[in-house]
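What you see is the complex with one protein chain gone and the rest in place.
Right after this comes chain A.
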Amino acid sequence: MNMRNNIRYDNKIAYIMLLPILILLTVFVIIPFVYAVNVSFYDWSFYQDSVYVGLRNFSNVLTDPLFTKSILIGLRFAFMVVPAQLLLAFLFAHVIKGLGKRLSGFVKTSIYIPTIISGIIASIVFAFIYDYNAGLANYFLELIGMEKVAWLADVRTALGSIAVPVVWLGFGITALIMLAGLLDIPESYYEAAELEGAGVFARMIRITLPLMKNVILYLLVIGFTGAIQQFELPLVMTGGGPIDETLTPNLYIFNHFKNDVLVGHSIASALLLFLVLGTISAIIFKVLNSDKAVDG
């Protein structure tokens, strides 16, 4: 009897504690989402009666080659940023793990600093670095006798040039999360493996990676969805150019929001982007098969 009471009591507390976040989610996510879906079927005007247009906004977006291009650019961008970031973070996490306590504290703080720098500031700094005439990047190229590169204006280099600051910005936090995952693996596993004669590489493949599966999954999902949604760096550094080569999906949506007289097109494209991101996350979950990742 007593126990049942206790259980009920717990439930009530749990519901009360959940209530604030449920209310916030309803107000800021669920209601706007339903509203947005509704609005996407209209030629939404702020001043005149909105006209119901059915699926026309969606068909307009889907048949716009620029939208498709922007999604592909988002994907290409993610494939540049995420692997580089994870690899670097993985290596760096190992380095930090091997450092003494004091030094590792210092290194952890240092690599975390880019994370708290605003993307806008970073893009301005990197725009200076990529300056054609007086930028640091071209200065070094000229120093070693190579020709200047139009980093942000050349179709071949523009997207990569934006990927560099993104990797730099996100690398610190990724490394720290990796480090947390690494430290979670009991040393005894490695000792046992060593006694059995497993080399460094075998230990990494057989112990480290499987046990970090959930961490890597988390970083992949966050990294991919974040990179595809990259917005402020191309906005400040290239404005989507040259020839729309850095036009990420969010920048495409922003341009339409800014320039269109009616807002339906922007909302329809935002909802479609939501579908794309959901699909990508689902694929990553499926491929890595996360629910089977149990600790040994």
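Methods note: a residue touches a chain if its C-beta (ideal position, glycine included) is under 8 Å from a C-beta of that chain, and two chains touch if they have at least 3 such contacts; residues count from 1.
Following the convention adopted for this analysis, contacts and distances are computed from a predicted model.
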Omitted chain (choose from "Sugar ABC transporter substrate-binding protein", "Glutathione transport system permease protein GsiC", "Response regulator" or "NADH-quinone oxidoreductase subunit N") - UniProt protein name: "Sugar ABC transporter substrate-binding protein"
Selected residue (touches chain absent from view) among A:Leu55, A:Val155 or A:Ile283: A:Val155
Contacting the left-out chain in the complete assembly, out of A:Leu99, A:Leu141 or A:Ile222: A:Ile222
Residue ranges of chain A at the interface with the undisplayed chain: 45-48, 60, 63-65, 115-116, 118-120, 130-133, 148, 150-155, 173, 176-177, 180-181, 184, 215, 218, 222, 226, 231-232, 238-244, 257-263, 295
